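Just one protein chain is left out here, and the rest sit where they should.
Here is chain A:
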């Protein structure tokens, strides 16, 4: 794979109202070589992702710079539960592909199936263990690969190639056009390329075209990182 030279740190957003549990999950994730950002509520999680903001221009961080490969959240939280957060993420066009994992100290089958039906990848019973986190690597890898491919599209050299590759395949251009317009109203203009590529992925599910673009892969990923992200290798 051409990706071998690129750092493979996953960035996980962990959400839990208990400071104790946050410390624990942070440690577990660091031990799994993940970068971790912890927040204490669903609201803060959405804010971090940039989903829920009344004024898009007032975002302290622009959405496309937050690369989150996984969200792991407690179920029982005051205000917005983990389930509510899951729903919000899955309803968001920009973030619905981020895998979401729910944690709970209570084994309630109805709760578990409800979360899984809503799109949660996994449901972990607390206390969460290393063995549980090991199940998450494939989920995170998937988002990471998708994001990296999108990043390649964003490079000027590859845009022409991307356009050439994308054009013939998009059959329902009207649908794509309207989707792009919707997205453009939410995001800054330079993200259009990313969204075009995302659309292509969704309609085709065919990753073979990406291989030619991977040749131009740069190892210098100057994607900004946040101060609150603790890194342990």
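Annotations
Note that in this section contacts are C-beta pairs under 8 Å (C-beta built on N, C-alpha and C of every residue); 3 or more make two chains touch, one makes a residue touch a chain; residues count from 1.
Keep in mind that, in the parts below, contacts and distances are computed from a predicted model.
With the options "Potassium channel subfamily K member", "ribose-phosphate diphosphokinase", "Histidine-containing phosphotransfer protein" or "Integrator complex subunit 5" in hand, the undepicted chain maps to the protein name "Histidine-containing phosphotransfer protein" (source: UniProt). Across the entire complex, the residue among A:9, A:88, A:126 or A:139 in touch with the chain not shown is A:126.
When you scan A:33, A:105 or A:134 for touch with the missing chain, the hit is A:105.
On the side of chain A, touch with the chain left out of the figure occurs at residues 18-21, 23-24, 27-28, 31, 76, 105, 126-127, 129-130, 232.
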